[in-house]
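Quick one: this structure, given as structure tokens, is what I'll be asking you about.
With one protein chain removed, the remaining protein chains of the complex are shown where they sit.
For chain A:
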């Protein structure tokens, strides 16, 4: 475990926006990711290899910065679920778009994760990031300590707090809005995934049909046989084109809008978690206030201390949260716009290419007849 450095630490020694996950290697059951970053000073590069456990290590360190005031108000960049070689159907479903296309979208998601941390004014100061990106040794594969933010470990009874009425209209609105958006985005993402999976099935079916047509080629001098065979071969080519088209369309969908929706969905969840943490703190504060009020004179001073601490912490969190929310609003619009524009451009390009190809096939066929 590393020390928390108290004095002002230098920020990251690499360019934040140039961090790339360039490769993914399968070593037995584990996936290893190659991460390349550009040195700020000079023209050097860092190349490191990391596994998912290393990413989790980084995340834990970010979560456990208790000395940073209002850290609980931060919307932490979301880390995707663990990717596995030969993943089960359940895992694949959870990964959604990230599990497709030979892990390329997954690498992009990890890349985004690192870039967002590096660009974050509070998080980039954490030493863990520097070590993660630059140290040639893996940062250590043991878990730091219990993740205090781990929702899963929170008692079910805590979930009640989610709907606790807020004292601040700004936050109440944000919570309500977030709830709606999280639901909508998740649904849209899942349905888009269904579309892509069906497109892949169609591509396979076109491939089968194309292969079956090849089998229809008949030998012989007979002009009718030859004409039929030629027609079959040509049609087989057409369906091969269709297969490639569908594959491209599906790929485009995954790499642009698919990952875009996925990222938006996970970020909405991250905001939800932050708002929940704040709500929990609010409940804690209100409890502390009540306790301080009701406290017997013996305990009163101690309760007041607790109350004051809670108030301070809550104020810090609200301050950070407001900033985070403002930034997040800007960020997500930018991300979605990028995704939509890229998606449209890629599909447009593919459609134009295919239109030309199909037209050629048609002309060739007419010429044959």
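Note that a residue touches a chain if its C-beta (ideal position, glycine included) is under 8 Å from a C-beta of that chain, and two chains touch if they have at least 3 such contacts; residues count from 1.
Simple rule for what comes next: contacts and distances are computed from a predicted model.
Novice: Using the UniProt record as the reference, specify the protein name of the hidden chain from among "Beta-hexosaminidase", "Mitochondrial ribosomal protein S24", "Sesquipedalian" or "Sorting nexin-2".
Specialist: The missing chain's protein name, per its UniProt entry, is "Sorting nexin-2".
Novice: Which one, A:25, A:85, A:167 or A:216, makes contact with the chain that was left out?
Specialist: Touching the chain that is not displayed is residue A:216.
Novice: Among the options A:54, A:130 or A:199, which residue touches the chain absent from this view?
Specialist: A:199
Novice: Considering the whole complex, not just the chains shown, which residues of chain A touch the missing one?
Specialist: 177, 180-181, 184-185, 187-188, 191-192, 194-195, 198-199, 201-202, 205-206, 208-209, 212-213, 215-216, 218, 222, 224-225, 227-228, 231, 234-235, 238, 242, 329, 333-334, 336-337, 340-341, 343-345, 347-348, 351-352, 354-355, 358-359, 361-362, 365-366, 368-369
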